[in-house]
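Every protein chain of the complex appears in place save one, which is left out.
Chain naming follows the written order as A, B and C, and within any one chain the residues start at number 1.
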Amino acid sequence: MTPEWPFLSLGAGPGEVSNRTLRDHMRPVVGHYDPMFIAIFERTIELLQRVYETRHDVVVLQGETVLGMEAAAASLFAPGDVVLNLVSGIFGKWFEGFITRAGAQTLEVGVPYNEAIDPEDVRRALRAHPGVKFLSVVHAETPSGTVNPVRDICAVAREFDVITIVDTALGLGGEPLHVDEWGIDLAVAGPQKCLGGVPGLALLAISPGAWAAMERRAHPFRRSYLSLLDWRDTWAARRAFPHTPSVSLVYALESVLAQVLEVGLERHIARHRAVAHACRAGVSALGLKLWPARDAIASSAVTTVRTPDGLDAGALLARMRERYGVGVAGGYGELAGTTFRLGHMGRSAHPAALGAMLAVLERSLADLGRPVAFGAGVGAAMATLATWE
Amino acid sequence: MTPEWPFLSLGAGPGEVSNRTLRDHMRPVVGHYDPMFIAIFERTIELLQRVYETRHDVVVLQGETVLGMEAAAASLFAPGDVVLNLVSGIFGKWFEGFITRAGAQTLEVGVPYNEAIDPEDVRRALRAHPGVKFLSVVHAETPSGTVNPVRDICAVAREFDVITIVDTALGLGGEPLHVDEWGIDLAVAGPQKCLGGVPGLALLAISPGAWAAMERRAHPFRRSYLSLLDWRDTWAARRAFPHTPSVSLVYALESVLAQVLEVGLERHIARHRAVAHACRAGVSALGLKLWPARDAIASSAVTTVRTPDGLDAGALLARMRERYGVGVAGGYGELAGTTFRLGHMGRSAHPAALGAMLAVLERSLADLGRPVAFGAGVGAAMATLATWE
Amino acid sequence: MTPEWPFLSLGAGPGEVSNRTLRDHMRPVVGHYDPMFIAIFERTIELLQRVYETRHDVVVLQGETVLGMEAAAASLFAPGDVVLNLVSGIFGKWFEGFITRAGAQTLEVGVPYNEAIDPEDVRRALRAHPGVKFLSVVHAETPSGTVNPVRDICAVAREFDVITIVDTALGLGGEPLHVDEWGIDLAVAGPQKCLGGVPGLALLAISPGAWAAMERRAHPFRRSYLSLLDWRDTWAARRAFPHTPSVSLVYALESVLAQVLEVGLERHIARHRAVAHACRAGVSALGLKLWPARDAIASSAVTTVRTPDGLDAGALLARMRERYGVGVAGGYGELAGTTFRLGHMGRSAHPAALGAMLAVLERSLADLGRPVAFGAGVGAAMATLATWE
Partner (left out) sequence: MTPEWPFLSLGAGPGEVSNRTLRDHMRPVVGHYDPMFIAIFERTIELLQRVYETRHDVVVLQGETVLGMEAAAASLFAPGDVVLNLVSGIFGKWFEGFITRAGAQTLEVGVPYNEAIDPEDVRRALRAHPGVKFLSVVHAETPSGTVNPVRDICAVAREFDVITIVDTALGLGGEPLHVDEWGIDLAVAGPQKCLGGVPGLALLAISPGAWAAMERRAHPFRRSYLSLLDWRDTWAARRAFPHTPSVSLVYALESVLAQVLEVGLERHIARHRAVAHACRAGVSALGLKLWPARDAIASSAVTTVRTPDGLDAGALLARMRERYGVGVAGGYGELAGTTFRLGHMGRSAHPAALGAMLAVLERSLADLGRPVAFGAGVGAAMATLATWE
């Protein structure tokens, strides 16, 4: 069968959103200067500050997460600047292009894409290169399903007065993150991963130090879709917008932020951790190998699995979706084919979704001729969930 | 945790509806004489005829399924009439009240509530009581999760020129049903079971013979919310309504009928059968006992399970829902406490929903101290689904 | 053009609902014993008590308003009872059928259908007929757009210890109504008129005296879709339901009750009054005649207009809807053809809706060849709205 939609969409994001999110998403579309919209935008900003755990500014850009990363680079970096770019996966490497485009110079510290950055390597690099002004790092790599020790990395950066830029697209809401406490200067995320929201916005937390760096430039970056200062000059200064915001996406964002805070941020993250742990237990019990080198660096939002020899990952995913209604994600970029990804984020960081996903994974593996002990994966996963709440 | 809503609502109906159903449900609320509403009502009637497999009239009453059963009794039965009421469960017994209220007399053929009616018993009763004018039977008993052989029963009834009334609330869309071919005179169902819809309407198929019986009465039953002739005199005669229809419920009904027919009625029913079969395999593998006496009479929409000794069914259901987000149903009426019910109907007649439900059932049984071989239930269920489509 | 839907649906109800109502209407469809649904149902009951201004029981039946009137008759009246039925319009006359069906006897006090009942006539009738046990009256007649003085009528009834039944389908939320203060024993309304909601439920307020009358009967009326005692024995007694409630309609009802109370019931009613007043001013300025005999008895929710000589009301309505997107209502029953109706209820009791409706009415009258001073109607209407809020 080819169903109209998958029964559950459990990929690398976006995916399942709650009924409440959909309802809030469809609030009346009004002009962006209508007082109701202004009030909701203000509330969204406040909620986002709470989720980012920052007293400083947050900015909501009207485009996908990557717009936030490019805007950060364009707004911060000037020709001649040196940026220490930490690369543990595809999105870390991707950022190099934005550094270059801004006319700055990249210094890279890298590890294999199934590993995480060692903060000691960061210290060594910063010691060896005293001219470094910025450090960029991906909190959690969506293709690899791995997490970098952002807390420790930022602590090192602060020793050297280096401004930190953190891509936490897959981290916010799924991994612990304390922007002010950890001294992160600029964080970027999106609504469509662990917040369980609708894609199309970039969510930034910006420290006073980052603003100062933008303004210190010989030619501060203004009058562009990529300009962060434009937002400061309009929204922050006088509740205006540099261009039309995505009205309905703001509605949905406000909704998911409120939902996360009602559950409690810590508990929301704990749920992600518990389900991810269970997912890895289930996958391993099926004899499949995880992509991350160590359990300690595995993402709470995405489990990246190595495609076993002799299996066509595309055929597996098609089988899961078309016959059993569960959509998961293939590998991305260099990891395409050799990996596939099981998502458990936002609303889907849930035992019921996990049970469905693993049951369907087992059934589909069997359909494709792999030897499967039916129930082994789901059983191992559920067995770990005694303390879920 | 007490989630705002269960992740999946898998009880005895109503339950999970598709996104498309919700969207169609929220079409603009207009006056019921607006041409758009009239057009949608007309289309609904045509679709319902196709789902009932009848060329004769169908009527949509503005209330729950049981309104349809009471309306049938009130419209058909006159004082002095004898009705053969077949009782294999709670809802069969319930109908006796409507027979009595209409002033008619009940003749009962019954079996234990975990069994099904034997058509030979019907033949014997009709032979012994030549004055019987009507026969009433429940197609599938929602409390018991059992199915009666309606085809054979109606064949017997036709031998004796007895008018048949079939409560197919749990049957329509989940069990084979061919109204004209089987010679059913009056069938009653609702949108919220195997059609996967929204509750609040009663769906009736009415044969010319049934209409004639209503009109033959000394005082035909008119000018009441329970009157079927009122609908014939208004809608069928001149596209008017005897009272305001439930506009948005008609929208949702039209939607689910169309969805079922797009999949194909036969295939829709086959899916119910496959998932129900898998569910029973899973439940049995967990060492639980099924309520129906034999597999052959088990419902495709609800699996009724005997509560094992020493288990508090209420505590189990609360655990499943509150901690793991899956809502299933307790036992009903006389079966409360001693049974509980797993639903797989409409959108939820699906392997992914079944995987989630059984995984959560296992986990919850273990939480309550029952010995559980994790994965045994889900595994056994999924193993049967090789031919699902 | 034949638009998919009218731009505005401004008939005699149902019609325009707010975006918030639609959103709440589409909350997840769950089993009716799910704790979330139970909680919402409980809250709905409390809100309804506040809107009815009663400390006593309210009951929500799962069918259109008229079900509530028939249920009241079936539950209250026994053979031999005499019911004083006040008739000032079509729905008042309609109730006679329910009195008769219940085996009771009707005593009628009537006036022409463009008039209102005089409480003195009620007093005279009750004096002349000391055996009368019940009095029934329609608060506001939807076909006529007229209002009866329910407060004074009920005061008279109390002098004679007569139990009062009030059909306030068009009154609740649009006309002042204080159930306890006025001593109404049984009131019936629906969500789809002045509450601005979705049709399919009947909303009843029931006094201890009315319950007592139901129970005093030799054979209290139970085990029927029409039985009010069934609801008392299940919902009121143990938070259960006699049959499946219309889950999504309860959601929508809870929503509109909350919305009305947030605005404030008095203010909500004042808005209806102001817009109705403006509507009548506009209609009169166009040279059209109002159906009600006097302004003092005109409904705040529906303005019934006499079709001028030589005009085809059906053609006018088709023109308004198909060309200019505004749906209004034709005359009903005996008033079909000779009248048409302009609705201003719930969300549509609003100056903007009124402006649109009258502008389109003018344009359409002109299209049909009537002499029209463009702007006269809208202008006269808006001129009255200086104190709207």
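Keep in mind that, in the parts below, contacts are C-beta pairs under 8 Å (C-beta built on N, C-alpha and C of every residue); 3 or more make two chains touch, one makes a residue touch a chain.
Please read these numbers as outputs of a predicted model, since none were measured by experiment.
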Touched by the hidden chain, restricted to displayed chains: A, B, C
Contacting the left-out chain in the complete assembly, out of A:R124, A:R216, A:H243 or A:R267: A:H243
Listed residues A:L126, A:A301, A:A329 or A:A366, member touching the removed chain: A:A329
Interface residues of chain A (partner: the chain not displayed): 2, 4-6, 9, 11-17, 22, 25-36, 62-67, 70, 97-98, 101, 190, 192, 198-200, 223-226, 243-249, 252, 321, 327, 329-330
Missing-partner contacts on chain C, residue numbers: 1, 4-5, 7-8, 18-20, 263, 267, 323-326, 347, 350-360, 362-363, 366-367, 373-383, 385-386, 388-389
Where the unshown chain meets chain B, residue by residue: 19, 22-24, 26-28
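Please note the rule applied: only the chains that are shown with their structure count from here on.
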Type of chain B:chain C copy interface by residue overlap (half), same or different: same
Distance from chain B to chain A - Cα centre to Cα centre, in angstrom: 45
Centre-to-centre distance between chain C and chain A (centres being mean Cα positions), rounded to whole Å: 53
Whole-Å separation of chain centres (CA-atom averages), chain B against chain C: 34
Where chain B touches two or more other chains at once, by residue number: 4-5
